[in-house]
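First the structure, then my questions, so here it is.
A single protein chain has been omitted; all remaining protein chains appear in their positions.
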Amino acid sequence: MISRRAKDKMVHYTFFGIATVSVLIIFFIFIFLFVEAYPAIQRFGSELLSRDWNVARNQFGLLPAIFGSVLVAVGALVVAVPLGLGAAIYLSEIAPNRIRVLLKPFIELLAGIPSIVYGFIGAILLGRFLYDTFGMRGTNSFLAGILVLGVMALPIIVSMSDDSLKAVPKDLKDASLALGATKWQTIRKVTIPAAISGISSAVIMGMGRAIGETMAVMLIIGSVMRIPVPFFDIFESGNTLTALIAVQMGEAHGIIINVLFTAGIMLFTIVAVMSIISDILQKRTTDKFEGKR
Amino acid sequence: MNIRKLISLWIFTVSTVVAILGFWALATRMDVEYWMFFVALTLISASYYLSGIYHHMTEKDMNGVFMLFYASIVLMVAAFSFYLPEILDMRQWEINARIPNFFFYSLFMLFLGIFSSYLSFRPFYNFKKEGAQMGAYYMLYITMIFTLIPLFVILFNIVYRGAGGITWEFLTEDIISMGERGGVYPAILGTLALILVTAVIVLPLGVGTAIYLAEYARKGLAVRVIRTAVNILQGTPSIVHGLFGYAFFVLILFDGQKCLLAGALTLAILTLPIVIRSAEEALNAVPGDLRDASLALGASKWQTIKKVVLPPSLPGILTGTVLGLGRAAGETAPIMFTAVYFSGAGTPSSLLRPIQALPYHLLSLYRLIGYRDVDLQAWATALLLLIIVLGVNVSAIIIREKYRQRF
Partner (left out) sequence: MKMQKKSKMMVIGMIGILLVASVLMAGCTEDDGVNEVTVTGSSTNLPIAQMCAEEFNSEHDNIRVSVSGGGSGYGISAIIEGTADIGMSSRDIRQSERDQIPDLVEYTIGIDGLAIIVSKPVYNAGITGLTTQQVIDIYSGQTNNWNEIGGPDEDIYVVERAETSGTYGSFMDMMGLEETAAHSTQLENSDVRRTVTTSDYAIGYVGMAYTGGDAPAVSLDGVEPTVANVQAGHYSLQRNLYFYLNGEPTGAVKEYVDFVMSSRGQEIVAEVGFIPAH
């Protein structure tokens, strides 16, 4: 019979062991992506960051895809941030509780729709709609990607901003109201500035989702490895890192697979850095208010 | 209600109608003529003049109202000076679009309508602070509405176009002639099997990690590393999970064979952070007093967790797990290289054999649209997928609402 203390210790270490699995997974993901990517990195080196992509000539510059990822993510934010922030302020500060309880699940439903369904609808309905409206060359475009990703980033931005707005202590708002400010002035001058780091973390997470989204983008972006001229021409088609992997991986063999894994590493690194920044920002919010409570 | 308020109300109504017309015209690509935009502008401007007269306005009061005029003048001048041709050929600036002029007119109408209805709150509240506040609130309602519009568009289209395809045959048969006939039975079972196996893998890992973080961990480097890892994992794009699953599970563990277990393992990694977060939240919601009481009675820490902390936090843990599984059920990218075939895999019978799954089925059918007559089947698959995923989400939300606020 083991002593109770020893047993408790054992349980403790068991749980610690389980908890380290997540760390191990991150480590493994990086290692395995790197192992698969290494032949390409070794062979092409910094050429992988050039803008020339031609499989027949063994040119694998990923810059067009990186550019495309950034373009659609920024575009998606332009669509999603004003709407999402407005909706979050409405939900957290203005909506009566009855409506809030009703609307919040709808926002969650928006987040729950699978990305392939967004892509399907986007490709079939939105692509043709934009084609007809803007008289573009074809049905694939950055614009379609931006709109779909904007809608997909909305729920994240709404619910995370909503949380951080809700986390602003009531004392702060009460003080402002007591000084004679209207509710709207309080929201504008007190609540939003207080929640700003939480809101920025929401925006970064939204951008992370937009960069990492695959299925919806690959069906509408056109998958052409070219930077549009001029670069802000969102009516052209292009490619993103995710769409590049998803489309080419299906038929890839040989060195291209390694190149695609390199794209995977880039993606993983970009999004990991964004998660860390968002995390630090969020922690700042909680730290700020915990002292005041 | 005095005449001034009536006028403001009139302005609001007219502006809203203009905004809705503008939106409708945008959505249906209605051929809006220039004069429609012009009439809307004149109507609204005249109403504002009327309102100004009735308010005997001072210069300061007029500021807000003048903003509208400035805006309308700018818009009008812009519209005139461009003298928008029937189709604005942006290719002359190397931009790959030819935008018909009615697009601009309906867009102008939408913004004009929203902006002027926003301003109409000021005269309504006699230029007091409430006016600005209500105007701002109104704008927030509008953002909320625009946030919900895509949801309704998506739901409406899928239900409207897909409902006809959901038949008994569709639910109970395998694919026949590349999806033209037959159904998705193996894909339904495959998706269910995937999330079931995923649940079995992810629950112990997720809940275990959460218990460690919530109950055992003290602040320190180890905990910070674990938390950062969980956060990174949460943000990791699903296609990266797919690549990893292919490189590790498929190539190394299963000898190059796509299979159910490889897909489930990949999905387990995807859902792990969701389960950890919600489980930790649920554990933290249990008041410390309960733990202290149990410890004071001489129970060991593990006994306390097992008997006191876990039972009341179970609904929370379940909610999180179910939400995570809902996400897993709809994911395509992680299983694309690790588990699925379009057809022929049959009903799932072994962990080590490939399966069919609904999200991938939808992708494959989408690919065949135009070549094969699969439109209805594709929409029906989308609807079915949506029903399953949203059903899972709704049940999670119900669990949460039912057991909410226990302490």
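Quick notes
The chains carry the letters A and B, assigned in the order they are written, with residues numbered from 1 in each.
One rule holds for everything that comes next: a residue touches a chain if its C-beta (ideal position, glycine included) is under 8 Å from a C-beta of that chain, and two chains touch if they have at least 3 such contacts.
Just so you know, these numbers come straight off a predicted model, no measurement behind them.
For the omitted chain, the shown partners it touches in the full complex are A, B. Listed residues B:220, B:288 or B:370: the one in touch with the omitted chain is B:370. Touching the missing chain, out of A:201, A:223 or A:242, is residue A:223. Of the listed positions A:248, A:262 or A:282, the one in contact with the omitted chain in the full complex is A:248. Checked against the hidden chain, the listed residues B:137, B:302 or B:341 yield one contact partner: B:341.
Against the chain not shown here, chain B presents residues 91, 96, 175-178, 189, 192-193, 196, 199-200, 255-257, 311-312, 314-315, 318, 341-350, 353-354, 367-372, 406. Touching the omitted chain from chain A are residues 54-57, 127-128, 131, 137-140, 222-225, 236-237, 239, 247-248, 250-254, 256.
Convention: only the chains that are shown with their structure count from here on.
Taken together, the chain A residues at the contact with chain B in this complex read 4, 7-8, 11-12, 14-16, 18-23, 25-26, 28-29, 32-33, 35-36, 82-87, 89-91, 94-95, 103, 105-110, 112-121, 123-125, 129, 132-137, 151, 154, 158, 182-185, 188, 205, 208-209, 211-215, 219, 228-230, 233, 235-236, 242, 245-246, 249-250, 260-261, 264, 267-268, 271-272, 274-276, 278-279.
Considering their complex, residues 29, 87, 90, 94-100, 103, 129-130, 132-133, 136-137, 139-144, 146-148, 150-151, 154, 157-158, 204-205, 208-209, 211-213, 215-217, 222, 225-241, 243-244, 247-248, 269, 272-273, 276, 300-302, 326-327, 329-333, 336-337, 359, 362-363, 366, 369, 378, 382, 385-386, 389-390, 393-394, 397 of chain B touch chain A.
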